[in-house]
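A single protein chain has been omitted from the complex, and every remaining protein chain is retained in its original position.
Order of writing sets the labels: A, B, C and D. Residues in every chain begin at 1.
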Amino acid sequence: MNSATKKLPAGEASSAPHPTEESVSHTEHWKQSPTVQALFLILAFAVVGFALIRDPAAWMTLTVAGVAMGMMIFIMTSGFTLVFGLMDVLNFGHGAFISFGAFVGFSVMHLWPDLLTGSSVFVQVGLMILAMLVSAIVVGLIAWVFEKVIIRHVYGNHLMQILITTGGMIVAEELIYVLWGNQEKAWLKPDTFQGSFQVGSFIFEKYRLLAVILGVVLFFGLRWVFVKTRLGLLIRAGVEDKEMVKSLGYDIEKLFILVFIAGSALAGIGGVMWGMYDEVITAHIGQNLMITVFIVAIIGGLGSIEGCFLAALMVGLLSNYVGFIFPKLALVSTLILMVAVLLWRPKGLVPVSKGN
Amino acid sequence: MTAQLQQDAQVQDNVLTLDSVHTNIAQYNILHGVSFSVPRNQVTMLLGRNGAGKTTTMRTIMGLWQAAQGKIQLNGDDIQTLETVAIARKGLHYVPENMGIFSGLSVEENIRLATRKNKIDPERLEWIFTLFPAMKKFWQWPAGQLSGGQKQMLSIARSIIEPCELLLVDEPSKGLAPSIIENLITAFNQLKENNTTILMVEQNFRMASVLGDHLAIMDDGVIVHESDMASFVADEEKQSALLGLSMEAHQ
Amino acid sequence: EIKIGHIYPSSGPLGAYGKQSHDGLMLGLEYATGGTMMVNGEKIVVIEKDSQANPEVGRSMLEEAYADDEVDFAVGPVSSGVAMAMLPVAEEYEKILFVDPAVADSITGENSNKYIFHSARNSTQDAIASAKAIGRPGVSIAILAQDYAFGRDGAQAFKDALEGTGAKVVHEEYVPTTTTDFTASGQRMFDALKDKEGKKLIYTIWAGGNPLAKIQAMNPERYNIEFALAGNILAVLPAYKQFPGAEGATYYYYENPKNEINDWLVKEHYKRFDSPPDMFTAGGMSVGIAAVEAIKKAGSTDADAMIKVLEGMSWETPKGTMTFRAEDHQALQSMYHFKVVVDDDYEWARLETVREIKPSEMNVPIGAMKK
Amino acid sequence: MIQAIKDTLPESRLLRVIIATILLAIVFAPFIFDGSRALDTAARLIIFIVLVASYDLLIGYTGVVSFAHTLFFGVGAYAVAIGFDNFTPSFSVLIIAVIIAMLTSAIIAIAIGLVSLRVKAIFYAMITLAVASVASVLVSQLYLYTGGEDGMTYKIPRLLTPAFKLFDEKVFGVRISGKIVNFYFILAVSTVLFLVMVRIIASPFGKVLKALRENEFRAEAIGYTTVYYRTAATVISATIATIAGALMALWLRYTGPESVLSLTIMIDVLLMVVIGGMGSLYGAIIGATVMMLARNYLNQWMGTVHDALIDVPVIVELFNPERWLLWLGILFVVMVYFFPQGIVGRLVKGKS
Partner (left out) sequence: MPSQDSSPVLKTQNLSIRFGGHIAVDQVSAEFEQGTLTAIVGPNGAGKTTYFNLISGQLPASEGDVYLEGRNISNWAIAKRAKHGVGRAFQLTQLFPNLTVAENLTLVVQARLGFGPKIWALASRLNSVKKEVESLLDTIELTSKSQELARALSHGAQRRLEVGMMLAMDPKVMMFDEPTAGMSVDEAPVLLELIAKIKSEGNRTILLVEHKLDVIRTLADRIIVLHNGKLLADGNPEKVMSLDVVRQAYLGELPESDEVA
């Protein structure tokens, strides 16, 4: 059978291996259903929220705020959950990357302090983008080193990962002190993004709208890369059996580093967003955010981008609604949400099927 | 002069040659001087009792263990220092003892990853389906949920989805039902006709004797016998001496 | 020679405050001894120790100072937590501890003892001052406070002090210290205030960071709601530029007090650090002067002798005359009612003095200190 | 008991010598070192050894990664603090407080244990972290009882305070104050706790814990109800941590979030376990000592280096005394990286 040597044009080739007749369908492994359910849950939140708040203006304000908060959390969590999902690496140092991102962004913007006020919208947007790019790059580089010296040696061993990345986190935070001193930095966002504009009785904070846009764009960007490309496949395979992927002739190390850098760069961007939102930055902001990051990652189902996105939305909305309706519960609301979700779905909203 | 020519012929003939290869794992010294060669377009059987070092040998060839000493040559050039990736790209396909299935990926994705250009040759795929119908049946399933034997099939299917320079197979018949073993033998025979060179570790001597053209037997990390299969099958004492079995044992 | 232990955070985020406090102490000693650093013919030596802003460390540092370095008395620390941890140590070693700039009321509370002298203002004084500053008839106020001791006590004291000023508190909002999103709280305060007549204020009691900007972003102007501000260190003042005209009360802003000690302080501080003195510098200096005065009067550093002198002692400081109240060793002192002025020659917002609030106007509840 | 120690003590001669020296130094601390600082360090070292060992029981032997351990430490400390704050300090108050605290911890531990029933191991680490963070916030919210962020100070039984003198004349030139009595009280209790743990890991139960760490699936299949064992382990280590917390409260005469609940302490404990070596109780002794000494003296050493390099721009900052944690972090990474079994594991040459 010399057909082995024949080759066919791509189109036919890719269409060919789908003998759907005869083959057992396997729908329960497509993740639509949980995603849809989660979406309904979120809608339910919004509706119940409205029922309890009644005042539409207030509801709108809170909802926008909640969504925006969710998006900022998403930007910061996506990197973490992604690195876990594809590389099975639990990076407790992620928080330090967030902090680093914030500080780099801060420094970039303050190269031209006078641009922060009065200059044109485009200049300031440009400045913003520049800040994000630079911190993405810088944090990416740091991550590259981090992977080489720290994470490289603990693939597939969660305990070790938790330990060694915690160590890494300590070092990274201390380095921030070394480079920027241990004073907290006040960071006023460019005035384009300050304040809010009013539509009828509704108030929209400019910065939060920015966060929403960024979050949504990022989400669909990520989905495209990791669902539509072969990269995701390859790395998932590598996580399970590194040696086999090597034996198939793929340079898995490079891929891993790539993913890790990408994930960390996201943390960097998230740091910039958050730093400008919170207006004061310290080396600890990342660490403080990690709790939320963990909760969201878990609720979403570790490793699932969709889950992360939905969970972030939930947490954002819930904490705002609860904060308004029952302020006392604001603190524990997310924790309760997490426990509830886990009781309902032990592997999170959108479980990631990790083979056997 | 003619001797010289024969020499060259020899070198030409062998796809792979091991020359007193030593391998250590941690403090254990597992292989001490493994030497044998794999003739082109033939099936070479590597036999030996458990713990003899067969798997270690295979892994050393693939560069998954580093050879401490000795030479490993593929078509005449040294590969013992190369990275696994480089070795694989030279056209060595490997079916490891643990099958190396990606349980999180579907059967299709498993097979697709084994293709260079991310394209599956449909004819070759059909051929595989006829050999292992289960692959067709579970085409879209997460491979983790296949049975032990089905995994074994997938692993082999993955290694033959594209033609290769040399196929390394570690105990393919392990846990396979006779009917499937028959399919396997057919498959490998067809590969032979298709001019594929195979190095196979095998416990099932029947399969070994049916498939093999050439054989090497190892014990305690050294090769104790190398010859062509025919003469070995003919020689009863040798068998019982080296393998401690008589042909009837597995009928 | 006379040994003084100064325990303050020279490291960590609070490091800057610690340094201020230390500079202040040294300047105070220098001023009070006319630059000689000698009292009653004895040399004054200050031994510094880093509390790392950690109660555990702070207390063992104080112990070390008392026991091993045998200091005569000690000064410090910045954070109330550390201060609380230190109180019993002073009693055990029967030596004086001047607490500055930590602010908690409980420093002169029931767990305190006769060796403690609190020269810094306490939270209640802050609250009362603010009340005096913004409390006028027809003013509606919503309080935003951190939901723990500091916030709750402050809010309570503030409300008490508002009694009779004609202003009324229409809403109290307590949020966790860790809060970063104030939309919900802001919304609730707006709802409470928006339909009120007259001046509408949001008064925040907040340590570390400030939530004002975030609430500002929800534009309270639409209901013409304004902010009442509390004084803060210079580092935070640039942020106040967003609130021109806002009023409040502060413990110290270098342009407020009018007396020659403060003039000297400002002048010297510019000379040595080319920057104006800050809150904790003034505090430190006050302690320095108080200590020297006390030693002079007592004629020795014997704890009991000094306590006798210090109880009820009045002395001059950059903030004018202060008095250690005999009952609870809390220093009574002036506070300053200010108005925010944006002036482009300054990188921070200036706190222009509206008037000085004299100790006599503030009746600060007496702490339950056991003596 | 001797047998238990024999079974568990690492072979390495050198290691035994080190451990022995440390222990001797601790036991005679009041007489060897002068100055309150040394005594204070020694006392806290003892307490941390117990705390770290109890944590190792969980992380090293059972393979459960929990970030809620300081929570239990805190429960113990606050119980004692609140007890002494509201009643006249006496040993009966102490004992009652500790018992209540232990029960509380046990209940919390069981609750957490049951959560872990539902979720994967990695989730567990993060969930406990979240729980711990909520706990510390609660403490600041319930400031009426806990003193909030500022924490609380209180009197302890007079017998244990510096004011009290056991004998009139000095012993080996040292005045036996209540402080020293307190020290030896803590030492005694800690020793008992430590030996209990040794005994536990030498028992069949101890072996089962290792089995859980190695292959839970198999453990279940040969008849161990893994949930029961995991929960039991959690409860044991939790209650021991609680007692350690009580001792801390007794020694410091101050209890606050910073000193018993903060994540910083949790990370310290983690560092100590790793430096000492996971899965070896004796590692706790070494790990804790290294950390304590570092905390107290590393920054002094760095100070000198710092002054030496004073005019090298950025580098000098690396040696700024307050950056001592940086070096500890690096040490930590190097530890996990080069010999995950920690110092002990290193000297023992990786014996499970």
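Criterion: contacts are C-beta pairs under 8 Å (C-beta built on N, C-alpha and C of every residue); 3 or more make two chains touch, one makes a residue touch a chain.
All figures in this text were calculated on a predicted structure; none of them were measured in a lab.
Enquirer: Going by the contact rule already stated, which one of B:R89, B:K137 or B:K238 would touch the omitted chain in the full complex?
Expert: Selected residue, touching the omitted chain: B:K137.
Enquirer: Touching the hidden chain in the full complex, which residues of chain B are there? Just list them.
Expert: 26, 28, 48-51, 55, 97, 129-130, 133-134, 136-137, 145-150, 152-153, 171, 174-180, 182-183, 203, 205, 243-245, 249-251
Enquirer: Touching the absent chain: which residues on chain D qualify?
Expert: Residues touching the hidden chain, for chain D, are 3-4, 7, 199-200, 202-208, 210-211, 214-215, 217-226, 229, 232, 352.
One rule holds for everything that comes next: only the chains that are shown with their structure count from here on.
Enquirer: So, comparing C-alpha centroids, which chain is the farthest one from chain B?
Expert: C
Enquirer: If you tally contacting C-beta pairs for every chain pair, which pair wins?
Expert: That would be the chain pair A-B.
Enquirer: Taking each chain's centre as the mean position of its Cα atoms, how many Å separate chain A from chain C?
Expert: 41
Enquirer: Could you state the distance in Å from the CA-based centre of chain A to that of chain D?
Expert: Once rounded, the distance between the two centres reads 35 Å.
Enquirer: Return the residues of chain B touching two or more other chains; collapse runs of consecutive numbers into ranges.
Expert: Residues of chain B touching two or more partner chains: there are none.
Enquirer: Of all residues in chain D, which are in touch with two or more distinct other chains?
Expert: 137, 141, 322
Enquirer: Under the touch definition given earlier, write down the residues of chain B that touch chain A in their complex.
Expert: Per the stated touch rule, the residues are 62, 64, 83-85, 88-89, 94, 96, 100-106, 108-114, 116, 118-125, 127, 129, 136-145, 162-163, 190, 193-194.
Enquirer: If we count contacts the way the header does, which residues on chain A are in touch with chain C in the complex?
Expert: Going through chain A, the ones touching chain C are 55, 58, 61-62, 65-66, 69, 182-184, 186, 188, 194-196, 198, 203, 205, 207, 277-280, 282, 288, 319-324, 327, 330-331.
Enquirer: Spell out the residues on chain D that touch chain A in their complex, using ranges where they run on.
Expert: For this pair, the touching residues of chain D are 59, 63, 65, 115, 118-123, 125-127, 129-131, 133-134, 137, 141, 263, 267, 270-271, 274, 314, 317-318, 320, 322-323, 325-326, 328-330, 332-333, 335-337, 340.
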